[in-house]
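Every protein chain of the complex appears in place save one, which is left out.
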């Protein structure tokens, strides 16, 4: 179904901060968690279950770096061991599960599997998310569909013509075939268009880069899936004939669509979406404008995915087609299955 | 549970037209369907499942007489075979189910069973629904109850005194016994009242026919059930002593309550209700007025039926009473069961 010994995005630092001294309750890979910021601004993720009477710790408050249960005041440490409780000796209280958790690129990452294997070296490298020449804006959707339907969606952008007909769909995209490969544990589906007119969004970006927005361009979409469920999409344009994606920086404008897809249950997931761009990075108004537009467009996918899930649940025995345009999603699922099989073998040893 | 090899009302032509180039998603006898108008205004009903990735076709658009999937643009023909898809060879795509469908009397009829047996000669004959001397107005309710509870309701109008106490209930109705018979595959429950004062609705109808609305009248209610689940109710008044229902046209005023009851699931159905009348047929304001009143009255039945369903689901083992007033519903259910048994036997051959 999904990988467990891996890092998933649980939330953003901003989401946590917005709650003040309240923790955040979130279910990830079926694990109910309470996320909060402990002492020294260290983020923690605990099973959302007070060992005293089973109350959800996420209804409590953060208190001196501990999570205080909102029912009878038990204080839980970031390691899942009870620290104190009024008038009680807590040493023999059963510990609750503490999930490995770390923070990077503005996101909080949790490891829902075997804590002994958690290793921050396994976090994805996404330097552009903290590079000063780049700006980032994004949001979160809760989607009632298997997380793999979102991967399928992002690894086949031909759907833009139909789902996003009124926003970003373009006939040229559909008419150009894509190629899919698996390299270094990544699935890459890419489409390159040559000598076309830039669409409005990219004309705007070209002007911001000091380029002639009327010039003929080469355009690319490079979707990169990495396990467990991240999809980064390089999108951009370069003056025609200079190498497209590989053109020198001053001849192109580009950005990265960032998608962190976190399973919640078999039929629901958390969808953290955003866009990182390297043009006009200080323009916060532009960041907000892009974020609003992207949020609206990604919202259009939600009804489709949720109704697709409902159909697949209704007809569980039906086999789907795997066309060339589906290669990205199909290979991504295969990679996930290989990793899950590897996890199972490790468990048996 | 319900007949499958038969015609059910799926929707009205008006419902389809109001959607423009959008199809209508509707579940009938557990079959999820996408209904739309193909080329030459021919209506089509397809399984609501795109063979590509399982998206619901009812989220798509009608395009050159085909149903285009709203996810990746697959175009489905009215016969359930894929016609085309951008950049794809579709010949080997698995077909989806196309349901026999036809249009008559302003309604769209589907055949959820074996398509080979579908025959438009089996459609009910309801000529008054398209006769120029008659007018029709009606509506649609989605009811969370077994469709047979609605049949029971319509085949026993003594409930009017209680459910519709503030609108059409009358003590004379309850005091007059009804008779029930099975003739030519129809269940007929009728009640005839003699020498009574016409109630307000019929006084209005008598005036429209040029009759003295104060005159003593004979009144009738003749409920006719035909499989799979249609109930037509002749209602009217005639000047007393002229034969009641059989009185010459110029001495009476009457109309037909039209009920098409379409199963959705074991505990829900679509209820198409309406009234056809032969007085003042050109008076569209009157049509609207009657429609509003009838909609309000039929809405009163909904809570009762839904709560009755909830009770029957809670006490599944309880047996109900079958009194004389229930004869219409009981015989209608028996007729349905006989037809279902016949369907099963045909399946075995």
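All chains are identified by letter, namely A and B, in their written order; residue positions are counted from 1 within each chain.
Here is the rule we go by: contacts are C-beta pairs under 8 Å (C-beta built on N, C-alpha and C of every residue); 3 or more make two chains touch, one makes a residue touch a chain.
Remember, it's a predicted structure, so these values are computed and weren't measured experimentally.
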* **Among A:41, A:64 or A:88, the residue in touch with the chain that has been omitted** => A:88
* To do: Would you mind spotting which of B:158, B:278 or B:294 touches the chain that isn't drawn?
  => B:158
* To do: Please pick, from A:32, A:81 or A:314, the residue that touches the omitted chain in the full complex.
  => A:32
* To do: Out of A:56, A:106 or A:293, point to the residue that touches the absent chain in the complete complex.
  => A:56
* Structure fact -> Where chain A meets the left-out chain, the residues are 32, 48-49, 51-56, 59-60, 68-73, 85-88, 93-94
* Absent chain, residues of chain B that touch it -> 152, 156, 158-159, 161-163, 174-175, 177, 303-304, 307-308, 310-312, 314-315, 318, 320-321, 323-326
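Just so it is clear, only the chains that are shown with their structure count from here on.
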* **Separation of chain A from chain B, taking each centre as the mean of its C-alpha atoms, in whole Å** => 49
